[in-house]
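Below: one structure in structure tokens.
Note that one protein chain of the assembly has been removed; the remaining protein chains are unaltered in position.
Up next is chain A:
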Amino acid sequence: MDSVYLCRLDDIPDGTSRGFDPWREGRDTVFVVRQGAVLHAWRNACPHYGTRDREVPLAWRKDAYLDADRSSIVCAAHGARFDIATGICTLGPCLGQGLQRVEVELAPDNNIYIPPQGGRRPI
């Protein structure tokens, strides 16, 4: 599988989040949170209700993955909060469980890619 281009670094303002549909599944299956030059990418699947067959989306609106002061990822289904850097649920229904990380690469030209196999679910 080839790398998948997501966007330019500038397309995600510092401190914000953005959803992507890298494998053209018809909805955002991955989201990226930018903290300075550091990017954290996660599958858009809450561990609380999610199953292999049905991934449960976190956002309440396109790209809305963070709380008001942008200090945590929040699942807008039942309010679970996740640490942005580790993906661990710190409060809510999936306490102690975690989001699935997606590898992303920031190229020297400031393009963001998912490298080959970077975001596929483990078989």
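In the analysis below, contacts are C-beta pairs under 8 Å (C-beta built on N, C-alpha and C of every residue); 3 or more make two chains touch, one makes a residue touch a chain; residues count from 1.
What we mean here is this: contacts and distances are computed from a predicted model.
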Candidate names "Dihydroorotase", "Cbb3-type cytochrome c oxidase subunit", "L-serine dehydratase" or "Glyoxalase"; UniProt protein name, chain not shown: "Glyoxalase"
Omitted-chain contact residue, chosen from A:39, A:59 or A:99: A:59
Footprint left on chain A by the chain that the document does not show: 24-27, 56-62, 64, 67-69, 74-81, 91-93, 95
